[in-house]
Structures are given as structure tokens and as C-alpha cells.
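To keep things clear, I will list the structure first and then write my remarks on it.
A single protein chain has been omitted from the complex, and every remaining protein chain is retained in its original position.
This part shows chain A:
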Amino acid sequence: MIMDREPLVRFEHLTRRFGELAAVSDVSLDIRAGEVLALLGENGAGKSTLMKLLYGIHPPSAGRILLDGRESPIRGPADAMRNGIGMVFQHFSLLPALSVRDNLLAAWPATPAYIGRRSKRAARVLDRLSVIAPDIDPERRVDTLSVGEQQLVELCKVVNLEARVVILDEPTSVLTPAEAQRLYDFVLRLAAEGRAVVLITHKLADVEACADRIAVMRGGMLVADFAKGERTTAETVALMMGRPAATAEPAPDRFAGRPARLVLREITASAAGHVLKGISLEIAGGEVLGIAGVAGNGQTLLAEVVAGVEAPSGGDVLLDGESIARRGDEPHATPIGYIPEQPRDNAVVETMDLSANLRLRALAAGEADGAYDVAALIRRFNIAPSEPTRRAGTLSGGNLQKLVAARELGVPRPAVLACYPTMGLDLGAVGTVYEAMFAQAAAGAAVLWISEDLDDLLARAHRIAVMRGGAIVALVENDGTLTRDRLGAFMTGAPAEAAA
């Protein structure tokens, strides 16, 4: 830790207003070279906005930013890159139709105007990739990558800029434990090379693993800034939430054994580099079935087939005995509660307001929207800011996720399909969303829950299926004897007998 040197970046009484709302309010904070700063805070606390001020996406409304002790000349992302500041956003900016290699080349300032396929110089942009994500083939198109893999490519893009300040906005929310571990090592290496790293996160594990210093924001203000170890974890959590953390961990009721409600029968499908090879599952009413697996093993495609976004090439999806699979390109509305991954792209209409987004299903079906009590949903899921007329696109990443959860879990559903439903949520919101999901099960819904977080699955799912290579390779009762290691073995392809 280098505390005595001149800070690389200094925020002085920084404020950013959006209309009436002060997203960042009178924040003074230093970012020092060679140090990993963890930036914590509830959803909507202003973490992303604070860093966007530095990156030049928004200009401050008041206060100033000093870079190397001088007024920051940054007016936009291009300036930021020139000044050695790189940022990986919560929402990615990769070009989906290009290969990983081309994406990295496009973002690399030293890329010459013409570059051949086997050029030595081109190879240099891939050096870092092989460290951060050795499993990613640089010739693959970005739209065939899992969200976690895209995250790593984004990171590589920023690191290639030789940035002095690397800002990572919730990088671990979509990573598997192994990927996260590699990221930690990498972050520590960046700091050891003398760079400053800002790590925005909701995960205390991230803080444990690599933070030197911790800054906590709440309601736009900086409420604490201290070296790691100066406070206990409980104190840190209390600072984030403004109150001590609730101890009750939501978990579903014990499963009583009801008949199957949601049935996946021999589903085969293929799209964008992924395949499903005959997937069969039966989920009973009241049951929470978790699907574990390293992202990119067909989960996204499975979810889209079950939710009727993609048509299966074979097999069927049945709800209470009736087929709910899409057939061809005929219009098809999903009857089940569906939380897709990447809600900004897949689940909300950013140009419409909160109220319309909450009533979206009714609006699309042309039905009366009486079931959706907008004000009550906003309150229950603690969506902030809470005006129903606010444009959904202006919500923070976590609040957007809450918005989708509110729509899909806030009214009774016959079945629920949730993909990474707590991604990007703060601790309080994680509890609310799990509670709502398990309440659906308690009311008789069949719940299918896709997650990479084995601890969460082990703590909460009734049964766990493991997906690998587009197939279900194991289906086990979560009876308390199941362990992380055994699940992990299934996920990575250790022989199936290991489970027996």
C-alpha cells in the first residue's frame, strides 16, 4: 500500500445531478497507484455514476476531478483512454458479430490501418487474453460467448490500453468461482505493476480477495473510506445498508412432493454456436429445481426454449400438460414468469417508463392490467428511484434487475424460470428476490432456477441438475449430503459414477 504518494485521481466535492436527483453528492475521494479500491454500496448508491464522471461519460454538476494533481482534461471516453483510464462497464460494449480477436484489435490504439491474419503485432493483443481467459478461442464470435466470457474479453480490452487506472464495474457478478479467482490474481498483478484498480462490487468475497481500501457509498454520498481490516465485515455491511444486515436467509419450504407441472421433454435445439442434446426434466408444483453449470454450456439456449423465445428443433415443453413451446415464427407469449440474463437487453424496454415496464405483459396481451399494482410492486421490491413515470433506461443496473424480478415474480405464476436472478443485486435486494421466488413455489409454482453460484444452489434448491455440453449430466436430490466438490466434478466432467 502506498499511502504517502500523490494520488493518481482525486475527487473534490463532486456532485452529479440528473434533474432533481443527486446521483453523486459531494464526494471527495482519492484513487492511488498500486492500490485496489473496492467501491461498495446499495443498488442506486451512485457507484457507476461516480466512475462515469471520471471516465467522462457525464460531466460533474459541481466539484472537480484532479488527475496527477491537475484539473482533469477528460471530456469523453476517448480522452479517458488517452489519459490512461480504462473502464469495464456493467453493460458491455463488444461488437457481437466480430470475433474476440477483432474486438480486441478494434479497441487497441496501436492497431495499424491494415493488419493481416497472422501478423505478429496482432498476436500481441491476445497476450493478455491468454492470461485472463486461456479457454477462450480468439477466433470465436463474441455472440457465442457466455456473459462471463464476454466480461473477461472486456477486461482484456481495457487492460490492453495499458491503463494506469482500471475501473471494473461489478466484474464478478457473472463469473464462475474459477473465473473469479483468475480475475483476483489478475487484479492483484495490475496493482503490483503500480496501476490503480477500482473494483465496484456487491460481493464481500471480492473485497476479501483483493481490496486494499474500501469506500462505501449510500444515497449518492461517500459514507466511509477506510483500509481493509479497519472494520469488520458486519460493520461494512451495516455501512452499506444503513442498518445491520438481516440474519434470516430466505429458503423455500420443504418440498411436499406434488405432481409434475413443468415438463421438459427431450428438447433439442441449436442456435448461435450452442446446442441442446435431448434435455428432459420434470419440475413439480412447489419445487425449486436448480440448474448448475459453467455458463456457455447451453443454459441460455435452454432458457430461451423454455420461455418460448426460441423454437426447439425437437421435443416439447409442457405446462400442466399443455405445450408451451414456440413453433416456428408464430407469435407466442410465454405464460411463465421469466427472468432472462442481461435484463437490459432481454427484459426491459428502456424507452418506456417503470409503470409500463411493470405492466408490460398485460400491455402486450392487450389485457386489463389490474393484476399489476405498480406502486405496490415498486415498494415491495424497493425499486429506486420510485416514480412510476421514470424512464426505465435511467435505472441503475441493480434496480433494473429488481424491476424485472418485480414484474415476473410479483404476481402469481404457474411456473417460474429465473436465470441468475440476483445478478448485480445488493444484499438486501438478493433477499427480496429470493423470498419472492420461493413464495411462488410455496403458492404452487414450478420453479426452474439457473445459476452458477453453487453455494446458493446448495443452500436453497430442492434438486439440482448439472448441465454440460448441452446435456443434463446429473440430476441429484439436494438432501444435505451434496457437496460443492461433487457438483463441481459434474460441471467439469469428472466421471458420472463419482456421484453415485
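Methods note: a residue touches a chain if its C-beta (ideal position, glycine included) is under 8 Å from a C-beta of that chain, and two chains touch if they have at least 3 such contacts; residues count from 1.
Here is the rule we go by: contacts and distances are computed from a predicted model.
Asks: One chain of this complex is missing from the view, so tell me which of "assimilatory sulfite reductase (ferredoxin)", "Peptide ABC transporter", "Tryptophan synthase alpha chain" or "Simple sugar transport system permease protein" is its UniProt name.
Replies: Of the names offered in "assimilatory sulfite reductase (ferredoxin)", "Peptide ABC transporter", "Tryptophan synthase alpha chain" or "Simple sugar transport system permease protein", the absent chain's UniProt record gives "Simple sugar transport system permease protein".
Asks: Who touches the missing chain here, A:213, A:361, A:460 or A:486?
Replies: A:361
Asks: If the hidden chain were put back, which of A:72, A:151 or A:334 would touch it?
Replies: The missing chain is touched by A:334.
Asks: Among A:125, A:153, A:325 or A:347, choose the residue that contacts the chain missing from this document, as touch is defined above.
Replies: A:347
Asks: Residues on chain A that touch the omitted chain in the whole complex?
Replies: Counting over the whole complex, chain A touches the hidden chain at residues 17, 58-62, 75, 307-309, 329, 331-334, 338, 340, 345-352, 356, 360-361, 363-366.
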